[in-house]
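One chain of protein is taken out of this complex; the other chains stay put.
== subunit A ==
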């Protein structure tokens, strides 16, 4: 089955949009989660500070 020129153009733009939008959303969420989990103080340490 032959792919027409119009179909090729549509598929190209759909794939680029799918790739960029979905993965940037995931990158944003995962970077936020990484930042929070890395720089958030562990609960045990927070309790220690509060008790002092």
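A few notes on this one:
In the analysis below, contacts are C-beta pairs under 8 Å (C-beta built on N, C-alpha and C of every residue); 3 or more make two chains touch, one makes a residue touch a chain; residues count from 1.
Everything that follows uses one rule, which is that contacts and distances are computed from a predicted model.
Note on the omitted subunit: UniProt lists it as "Urea transporter", one of the names in "ABC-2 type transport system ATP-binding protein", "Tryptophan synthase alpha chain", "Fumarate reductase iron-sulfur subunit" or "Urea transporter". Residue positions on subunit A in contact with the hidden chain: 1-3, 5, 8-9, 11-13, 15-16, 18-20, 22-24, 26-27, 29-34, 37-40, 42, in rising order.
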